[in-house]
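Missing here is one protein chain; the remaining ones are kept as they sit in the complex.
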Amino acid sequence: MSDKILIVNYKAYIHAFTQNGVTIAEAARKLRAKLSSTRIILAVPSPLLYKILEIYDDVYLQHVDPVSPGSHTGFLPAKALEYLPVKGTLVNHSEHKLVYRSIVQIIDDVRYVGKEVVACADTPGEAAGLAYIRPTMIAVEPPELIGTGIPVSKAKPEIITNGVKAVHSVDPSIPVLAGAGITSGEDAVKSLELGASGVLVASAIVKAKDPAGKLEELAIAMDTF
Amino acid sequence: MSDKILIVNYKAYIHAFTQNGVTIAEAARKLRAKLSSTRIILAVPSPLLYKILEIYDDVYLQHVDPVSPGSHTGFLPAKALEYLPVKGTLVNHSEHKLVYRSIVQIIDDVRYVGKEVVACADTPGEAAGLAYIRPTMIAVEPPELIGTGIPVSKAKPEIITNGVKAVHSVDPSIPVLAGAGITSGEDAVKSLELGASGVLVASAIVKAKDPAGKLEELAIAMDTF
Amino acid sequence: MSDKILIVNYKAYIHAFTQNGVTIAEAARKLRAKLSSTRIILAVPSPLLYKILEIYDDVYLQHVDPVSPGSHTGFLPAKALEYLPVKGTLVNHSEHKLVYRSIVQIIDDVRYVGKEVVACADTPGEAAGLAYIRPTMIAVEPPELIGTGIPVSKAKPEIITNGVKAVHSVDPSIPVLAGAGITSGEDAVKSLELGASGVLVASAIVKAKDPAGKLEELAIAMDTF
Partner (left out) sequence: MSDKILIVNYKAYIHAFTQNGVTIAEAARKLRAKLSSTRIILAVPSPLLYKILEIYDDVYLQHVDPVSPGSHTGFLPAKALEYLPVKGTLVNHSEHKLVYRSIVQIIDDVRYVGKEVVACADTPGEAAGLAYIRPTMIAVEPPELIGTGIPVSKAKPEIITNGVKAVHSVDPSIPVLAGAGITSGEDAVKSLELGASGVLVASAIVKAKDPAGKLEELAIAMDTF
């Protein structure tokens, strides 16, 4: 069976840049021995890439840009992932939305260089459109719940079931992740029960007082499912 | 006397991510012993930050974003520089223009955390406006010459002299750099003769067959001036 | 049966602002008596709205903005259509792309005030995503053919058939229009044969030496189909 996915999005919380960011990476490394069917991916701020890679090797960027390598200052071409030891990237996150055409360019470029790309959607409808571009995975996150601590799996379970349905009506092989407000192992497991292949979590882990403990709670709960 | 400044902008050239990027950093380190009054700054793609820092320690980012630390995915808050071992950042580069209000936020935030910020301008007029925000330095680069190999110091010397004049009419303590088309030690020295405190160079070094040799040519010429 | 749709997009061609713009409106008015099953919609630059409305009453705007009425300068809230004597608007045109979330807001707002909205897509995949938002119609236009005079109906007929299929897999009641490179009555009819409910045309009519004659050619050919 393929792995259940737990993506920890560091975002640009100050905690991402302080000790919490390192602690989460160390915890992810230690958890690996305990997990049999769950994969933890850390989506880190780009300047921290090599720093986190010294600790943990399953790392994503949070965004890449729809430009080709060349004279672009302060933009990261999707194809540059070929030269970086990352596994992949998020794209079109709720906090970094792009027009469809740019998402197409990024997904095509990332897959061209053999890396993974998780495309994010607000709704099942947006997810269905993204499914046509064949990203590695699709995450559905209702923006009104992001960062609230109110889990999508409880407040809007139909977003998950309809998101899975919409994506799989286009391509049943694309795993669908759920996100927004997921705070506990219970929330994560509920998402899996609703048909998701994994979850995206951010503040609940990154801003936690005990980020290692919180990460372990979610990962173990998912792995046990 | 304060140092003359040589900024090497790696941009997003594929060469930035391959061996050239490392070679330039090694060359910069070796040159340090030979230079008495010239400072080399490397403006690198953000994911390479810690990799280049293992080789050379006078490093800038190419861009930061006008957001505060928090729930922003794939954006880098200017204030996050506090937690990164960089010396500073470029802002408003010709290939990454921002509205004035955003430049104000970034310059204020970067200076607040004690780092340097080089604000870029197309024209003396834009430079004058930026001078009011008190960046560490201002670079004037006419966009029509960037990447052409036609040096601003030869093709449009009045951009440099008028840029220096416009900036210093607001604040005579702000060093003014010149850029666009600078390819040789001669071009760099000519820029200094016209009143610039340094230069920005990109393709001439980053895409050079012998990037170390080219970097040395410019740095030694400037240091001898 | 419902009408076949012929949308003339004036774009921002200089001809839109000169006599051609008026000539097209007059021709559209005169054609009405000759057409039994074809509707001509003119999508005009916003400042020309009331000028064109003096001549012809089936007029769209080319774009509205995803903002609510209020303190916005130089933006047009979608809900302001309630107070304007237009029939509707285009949204997400190939030359004015928006993120999905903004398209949702605009379609919802335009429909809320009882007007029509034609959502544009580059590809069948983008069109499928838009179908979930229930615009009045969806137009599929491959950007690489726009303005070329190479008709989508001949060069890429599968874009039309797949576009119709993708949209109707979500909602079979949404009419699908075709666009890009359509220059002749033959191109328009071919689009209808492929399953489109109408076409979008711009340069072929707006920049024509005889815009009235060209409009008549397309409208009569479609009406005869």
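Here the chain labels run A, B and C in written order, and each chain numbers its own residues starting at 1.
Note that in this section a residue touches a chain if its C-beta (ideal position, glycine included) is under 8 Å from a C-beta of that chain, and two chains touch if they have at least 3 such contacts.
Remember, it's a predicted structure, so these values are computed and weren't measured experimentally.
Enquirer: For the unseen chain, which displayed partners does it touch in the full complex?
Expert: B, C
Enquirer: Which one touches the absent chain: C:4, C:93, C:115 or C:214?
Expert: Reading the full complex, the residue touching the unseen chain is C:93.
Enquirer: Please identify which residue in B:126, B:187 or B:223 touches the non-displayed chain.
Expert: B:126
Enquirer: Touching the absent chain: which residues on chain C qualify?
Expert: Residue positions of chain C that touch the missing chain: 9, 11-14, 17-18, 43, 45-51, 61-63, 67, 69-77, 80, 82-84, 86, 90, 93-96, 146-147, 202-203.
Enquirer: Which parts of chain B face the unshown chain closely enough to count as touching?
Expert: 97-101, 104, 121-126, 128-133, 143, 166, 169-170
One rule holds for everything that comes next: only the chains that are shown with their structure count from here on.
Enquirer: Is the way these chains touch best called a line, a ring, a star, complete, or other?
Expert: Basically the chains just string along in a line.
Enquirer: By Cα centroids, which chain is closest to the centre of the whole protein?
Expert: A
Enquirer: Which chain's centre, taken as the mean of its Cα atoms, is farthest from the centre of chain C?
Expert: B
Enquirer: What is the distance, in whole Å, between the centres of chain A and chain B, each centre taken as the mean of its C-alpha atoms?
Expert: Taking the average C-alpha coordinate of chain A and of chain B, the gap between them is 34 Å.
Enquirer: Could you tell me the distance, in whole angstrom, between the mean C-alpha positions of chain B and chain C?
Expert: 46
Enquirer: How many angstrom lie between the centres of chain A and chain C, each centre taken as the mean Cα position?
Expert: The computed centroid separation for chain A versus chain C comes out at 37 Å.
Enquirer: Can you tell me which residues of chain B touch two or more of the remaining chains?
Expert: none
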